[in-house]
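A quick write-up on the structure given underneath.
As you look at this complex, bear in mind that one protein chain is not there, while each of the others sits in place.
Going in written order, the chains are labelled A and B, and every chain counts its residues from 1.
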Amino acid sequence: MTPTGAHATTGTPATRRLGLVVCVLLVLLVLSGLWWSAEDVVQGSTVRIMYVHVPSIWVAYMAFALTAVCSGAYLSRGTRSVAWDRVAGASAEIGVLFVAVSLVTGSLWGRLTWGTYWVWDARLTSTAFLFITYVGYLAVRRLGGTLRQRARRSAVLALLAVLEIPLVHFSVELWRSLHQEASVANPNAKVEMDGLMLFTLMLGLATFTALFVWLVLHRQRVILLEDTVADRGLDEAIASRRDEAGAR
Amino acid sequence: MTRGSVVRAVARKDLAVEMGSRVVINQVAPFALVVMVMFAFALDNEGILSRVAPGLVWLATLFSMLVVVQRSFAVESADGALDALRVAGVDPVAIFLGKSVALMVQLFALEVLLVCTAFVLYGVEPSPAGWAEAFVTMVAATVGLGFVGTLYGGLAAGARGRETLLPLLLLPVVAPVLIGATRATEAAFGSGGASVSEGWPWIGLLAVFAVLFGAAGSAAFGPLVDE
Partner (left out) sequence: MEHASFIIASYVLTFGSIAAYAAWVVRRGRGLARRASREEMPWT
C-alpha cells in the first residue's frame, strides 16, 4: 500500500477545470437572474425564482433517470459491476438534494403567485412522492450487508420507483380532476419570455447540468473510497481480534 | 412440482405459521380495531365519521398491513426458510406468488373486519349494490397490496433496521391504492352523496395497480433473493 499523502483528493485536472467553469457560470447566472434580466409582465419579479427552481427540478429528474439507467445496467449486465451501483447511488443522493431544493423554492414561488405554499395538484404531489421514495432508496443503501446485496436491493428499488412515480402521478391526477373544489391559478400559466429571460433559463439549465456532472463524479469516487475503507476496517477488526485471541 | 403446487405449498405454509402463532388474530386485528376507535375519538362528530369512514378503513388496513408484512418476513429470516427454499432451487416466482396469496388472505380477513366495524361504529349504510361494489373493491385492492407488500417485504428482509424502514418504503408506493380504494368505497357507501356508479373507474385503477405490481414482483423477486 503506497500512501498518497495529505494532498489526495477525489479531484482530477478535468474535474477541476469543470469546477471552474461551473463557478463562472454560477456567477453569470446569479447576475443574469437577479439584475440583467427583465421582470415578467404577468409574474413580475417573482419570475426570477424560476431561474433556480426550474434547473433544480431538471437536475433532479436527470439524476433519477441516471439512477434508473445505471440500476438497469447493473441488473442486466452479466458482469454486475458495482461501479454502476456507485453511480446510481451518487446520482440518487444528488437528486434528493435538488428535489428538496426545488420543492422549497417552488413553494416560495407558489406563495407569491398563487398565494399559498402548497397546492394538491398532480405535479406537486408526485414530486413530493419522488422525494420520499428516494429518501427511502438512500435508506435502503445504508442497510448494510455486502456491496452486492446493496447493489441488488437498491437497483431493484430504483426500477420499482420508475413504476411507482407515474402511477402516483396518474392516480393523483384522477383524484384532483374529480375533486376540484378550490380553483387555483393554473400552475402551467405561460410565461412570456423575452430573449434575455430565455437565455437566463437556458444558462441555468446548462450551469446546473454541469454542476450535476461535477457532483456525480466526485460523489461516486467518495462512495468507492467509503466502500474500500469500510472493507479494510472490517479486515483490520478481524485481524486485531485474531491477534487478541492469539496473545491470550 | 409444478409452479401452481409450489405456490399453494408456500401459501399454505405461511398461513399455517399464522394459525400456529395467531399473531394476526390476537394482535393485528385488535390493533386495527383500536385504530378505528381512536379515529372516532380524533374526529369526534358522527357526521364527519360516516363521511370519512372509507378513508379510515383503508388507512387502518395499510397500518395493519405493515405489521403483517414484517411478521411474514421476520418468520422467514429468523429460521432461514427463505434461504432454504432458495438453495433447494425453488422457483422464486412461485415463492413470491405463494407469499403474496398468504398475505392477501390475511389482509382480506382484516378488511372484512374493518368494514364491519365501520358499519357498526361509524354508521355507514350501503345499498345492496354498494355492498357488492365494496366487495369488488376489497378484492382488487387486496391483490395489489398483497403483491406490493410481499415485494417490499422481501426487499428489506434479513437486514437490520427493516422494521423502521418498511413504512417509509411501502406507504408511498401504496398511495394509489389508498386513493383508489377510498374513492371506490366512498361510492359504495354513498359517503358525501357519491353514487355507486362513480366507483368503477377507481376499481379499474386498483386492477391496473395489481397487474403492474404482480408482474413487477414476479420479475424482481428472483434477482432480489438471488445469491
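Criterion: a contact is a pair of C-beta atoms (placed from the backbone, for glycine too) under 8 Å apart; a residue touches a chain by one contact, two chains touch by 3 or more.
Worth saying up front: this structure is predicted, and the values here are computed from it rather than measured.
Peer 1: What shown chains come into contact with the chain that's not displayed?
Peer 2: A
Peer 1: If I consider the whole complex, including the chain that's not displayed, which of A:M202, A:V222 or A:A237 touches that chain?
Peer 2: Here the residue in touch with the unshown chain is A:V222.
Peer 1: Sort through A:R17, A:R111 or A:R242 and give me the one touching the missing partner chain.
Peer 2: A:R111
Peer 1: Write down which of A:L20, A:L34 or A:L147 is the residue touching the left-out chain.
Peer 2: Counting the whole complex, the residue in contact with the absent chain is A:L34.
Peer 1: Of the residues A:L28, A:V101 or A:A210, which one touches the chain left out of the display?
Peer 2: Touches the omitted chain: A:V101.
Peer 1: In the full complex, which bits of chain A touch the chain not displayed? Write them out.
Peer 2: So the residues of chain A touching the missing chain come out as 1-6, 8-12, 26, 30, 33-34, 44-46, 48-49, 52-53, 56, 94, 97-98, 100-101, 104-105, 108-109, 111-112, 211, 214-215, 218-219, 221-222, 224-226, 228-229, 232.
The criterion applied here is as follows: only the chains that are shown with their structure count from here on.
Peer 1: Roughly how many whole angstrom separate the Cα centroids of chain A and chain B?
Peer 2: It comes to 32 Å between the two C-alpha centres.
Peer 1: Can you check the complex and tell me which residues of chain B touch chain A?
Peer 2: 151, 155-156, 158-162, 165, 168-169, 172-173, 175-176, 179-180, 183, 198, 201-202, 205, 208-209, 212-213, 216, 220, 223-224, 226-227
Peer 1: For chain A, which residues count as touching chain B in their complex?
Peer 2: For chain A paired with chain B, touching residues are 75, 129, 132-133, 135-136, 139-140, 143-145, 148-149, 152-153, 155-157, 159-160, 163-164, 167-168, 170-172, 174-175, 178.
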